[in-house]
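Below is one structure, written out as structure tokens; comments come after it.
Rest of the complex left out; these chains stay put.
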Amino acid sequence: MLLHLSTWQEIETYLQTSKGIILPIGSTEQHGPTGLIGTDAICAEAIARGVGESIQAIVAPTINVGMALHHTAFPGTISLRPSTMIQVVRDYVTCLAKAGFTKFYFINGHGGNIATLKAAFSEIYAHLEDLHIPNAQKVQCQVANWFMCNSVYKLAKELYGDQEGSHATPSEVALTQYVYPEVIKQAPLSPEVASGHRIYSAADFRSHYSDGRMGSNPALATPEHGQQFYELAVKELSNGYLEFLNQD
Amino acid sequence: MLLHLSTWQEIETYLQTSKGIILPIGSTEQHGPTGLIGTDAICAEAIARGVGESIQAIVAPTINVGMALHHTAFPGTISLRPSTMIQVVRDYVTCLAKAGFTKFYFINGHGGNIATLKAAFSEIYAHLEDLHIPNAQKVQCQVANWFMCNSVYKLAKELYGDQEGSHATPSEVALTQYVYPEVIKQAPLSPEVASGHRIYSAADFRSHYSDGRMGSNPALATPEHGQQFYELAVKELSNGYLEFLNQD
Amino acid sequence: MLLHLSTWQEIETYLQTSKGIILPIGSTEQHGPTGLIGTDAICAEAIARGVGESIQAIVAPTINVGMALHHTAFPGTISLRPSTMIQVVRDYVTCLAKAGFTKFYFINGHGGNIATLKAAFSEIYAHLEDLHIPNAQKVQCQVANWFMCNSVYKLAKELYGDQEGSHATPSEVALTQYVYPEVIKQAPLSPEVASGHRIYSAADFRSHYSDGRMGSNPALATPEHGQQFYELAVKELSNGYLEFLNQD
Amino acid sequence: MLLHLSTWQEIETYLQTSKGIILPIGSTEQHGPTGLIGTDAICAEAIARGVGESIQAIVAPTINVGMALHHTAFPGTISLRPSTMIQVVRDYVTCLAKAGFTKFYFINGHGGNIATLKAAFSEIYAHLEDLHIPNAQKVQCQVANWFMCNSVYKLAKELYGDQEGSHATPSEVALTQYVYPEVIKQAPLSPEVASGHRIYSAADFRSHYSDGRMGSNPALATPEHGQQFYELAVKELSNGYLEFLNQD
């Protein structure tokens, strides 16, 4: 059930039986020579919708742009500053909490979002208590990173070993190939690829990771792998969502 | 050409021949008993992609959530506060302007976004000059509202007369029916519908517009109408974009 | 009745019979070689006071500085950023709403203020509901632009035709001449004057509008015209205010 | 020379011989049963204009609303929050500094503004250096409180002794009577008036100062006194401004 394809009366009805909502969040950032700029949003959205279908949960519109300041030295990247993103997430949750939602499950496609999301959650809980809205105390936010699912992680290791890397990975590229088989990109990939340098400024990032990849070999990706990752993630996160919903 | 389905190297190439980008912006808000909550984002995105295809312009990911505070008394609505939205639009444009873009064409699906977008543009020009980025002086932002295209307006008047109304209109509902024929909604619509009351607070809005419509009869909408609106808007805004691109 | 020339006890008494207040808002910005930098504030203030007298409404102190970032390449211009102006208007309305005012009628002298004012109004309604102040739901803000009054527009067309232009117009200059006949300025005006270029950054503005005028010929202005504009605007906005006050 | 009654070309000319500007700042707040709500703005404006005339300095439009949160339990008071006021003053000074002004002399009518003004000045210096504007290092802001002029203070002591008090004082009321002899207010003033309680919240203020006065007897004020205060303040602050202008 997709929020944007529902009417407000359908949401009113939904709230009679569930207070939970799934919010896909991605990023719009370079993913190396063959990765799509929308990779993180595409993956998060596809999986979130899969989860939503499998367990009849409502899925909010995807937050397409996240915290990717370290990628902004590559053209096409768009990023919120963390302080902006905190306000954005606060506005989303505040509106929905006033309407009665209390369980916010963010299915996330981008490691760079995690810190800011967690900071936002802390800010939000305090803000909602300050607003004195009913049920403020019951509001719970959780971030679920599809790429950190045990089953996903295990498969990626099996298929790619060290060539999985940590950005523009074959696993995420594979998932986008499964979702968009018509836009599989081809580009020469140097066999050597940097890895191991931590993330600091955008200029520093580009000076160390010249084509945007971090230790990955996305040439290993196939749409069939993508389907496997998709199915594993949907299954694991569906369970994760249900657990989240059922905890007090 | 869609930004999220491109690689950063494709964007680098694109920038050699064009500095323009199209940014669809919608809203996530109630649209009456039969209108989709995502109506404004769906329309803006579909038209923006149509424009992008017709004139080989790049299209950014859709800003799904806009300024809809006055609709927040209906469940399912999500809104940014204007001050948040200014920061969001500032972050988008700043990232892209640093990469070399100078012409920002926002294809907008929601009247409630216009004021905040214009305020954001003013804030952005000054901000970019303060940053001393090259070409700051050349950056230009424009908002193009598909529902205010002459051709669209004229057709809506022809088809619906006064029943077009001003929110949850048959024209926008028709366009979503064209895009998503599989989710056409049916719900009883009271023949009487309020109109003419200005927009103030969310509570005030709901007290005057009890089912969310403003003077409209979306039951008149058909997917065929939607296709007509789509084609008119794509044509008119394609021309609008090219004019914008070509002005100094 | 002017707020700044009243005592707090007089305001307390006033609130027993009316919840309405008029807030003049202008700008401090270049108005071409012969227009006063305070033109927009002077016009808004004069008309607001005229309206206040004619219908016994209270008039707040004039907001002299508005959103004029696009004029800041000309010396003497002072502008708030839109995000600052939203906070300013929020602070004004919040103080007055806590005291019991619910109807805020902004008489505006500057087109550049409109978008930010409207954005501010949306932010304010939500803010007041979050504060849980009594009557939050009844608070209504409206912007009334004197230069867009039908009667004013018609007279300007009659007197000046296309030479009215859109900035440093003869109509607004005339009005300042009526208010301050002792400071009518003389300066050479080139017969050619640019027009039609949209407003973007301050540097861009000045590069297109080298003396600050936009398509106008303020040499046509006379104090007598100014008086006519004043009287028309006062009459039309007095009616506008009363309608606003009386609507639910 | 008044900024709002000048043209931008006159300001351009002025800047060739002086980089100084006078900014009157007041407040819009209760001043007891007989004091005008605009007292602080009226006094600051009148004196600033007097100073401007006596030494050919330019005077900016008056900042009518300042930091008066502690008076907001009395109707008619309007206040900026300190964090808003810092942004406002920053915007004013930034615009003018970019145009070439470097000496900002705030003639202040309200004790409650002092702390926030000084905080703003610190914030501004750092901000201007961050912007890398020419002459950032030369920018100097000063607050000059007319009511703290030695000559003013001495006369107030002579005329009123302890009945000068510290808010809604006879000296400031006298000055407004001199400026606006037509709006001298009459109201019963209880002979007892509280004093000595420090300023905390708005509610606390009103609970201690029930009619708004702090230890003052404004019934002693006369327009003739007001003229004396005006002349002393203009003389002393004219000298103060010149010293400020001439220091390195």
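So that you can tell them apart, the chains are marked A, B, C and D in the order they are listed, and the count of residues begins at 1 in each.
Just so it is clear, contacts are C-beta pairs under 8 Å (C-beta built on N, C-alpha and C of every residue); 3 or more make two chains touch, one makes a residue touch a chain.
Quick caveat, the model's predicted, so the values are computed rather than measured.
Peer 1: Starting from the 4 chains in place, I would like the total count of identical chains in the complete complex.
Peer 2: When the whole complex is considered, it contains 6 copies.
As a working rule, only the chains that are shown with their structure count from here on.
Peer 1: With chain centres taken as the means of their Cα atoms, state the distance from subunit A to subunit B in Å.
Peer 2: Taking the average C-alpha coordinate of subunit A and of subunit B, the gap between them is 24 Å.
Peer 1: From the C-alpha centre of subunit B to that of subunit D, how far is it in Å?
Peer 2: So the centre of subunit B lies 46 Å away from the centre of subunit D.
Peer 1: How far is the middle of subunit B from the middle of subunit C, if each middle is the mean of its Cα atoms, in Å?
Peer 2: Between these chains, centre-to-centre, one finds 29 Å.
Peer 1: If I count partner chains per residue in subunit D, which residues reach a count of at least 2?
Peer 2: As it turns out, subunit D has no residue touching two or more other chains.
Peer 1: Within the complex, which stretch of subunit B touches subunit C?
Peer 2: By the definition above, subunit B touches subunit C via 67, 69-70, 72, 81-83, 86-87, 112, 114-123, 125-126, 128-129, 136-142, 197-198, 200-204, 207, 247.
Peer 1: Spell out the residues on subunit C that touch subunit D in their complex, using ranges where they run on.
Peer 2: Those residues of subunit C that touch subunit D are 2-12, 15, 28, 30-38, 41-42, 60-65, 72, 74-81, 83-84, 87-88, 90-92, 95-96, 98-100, 180, 183, 185, 187, 212.
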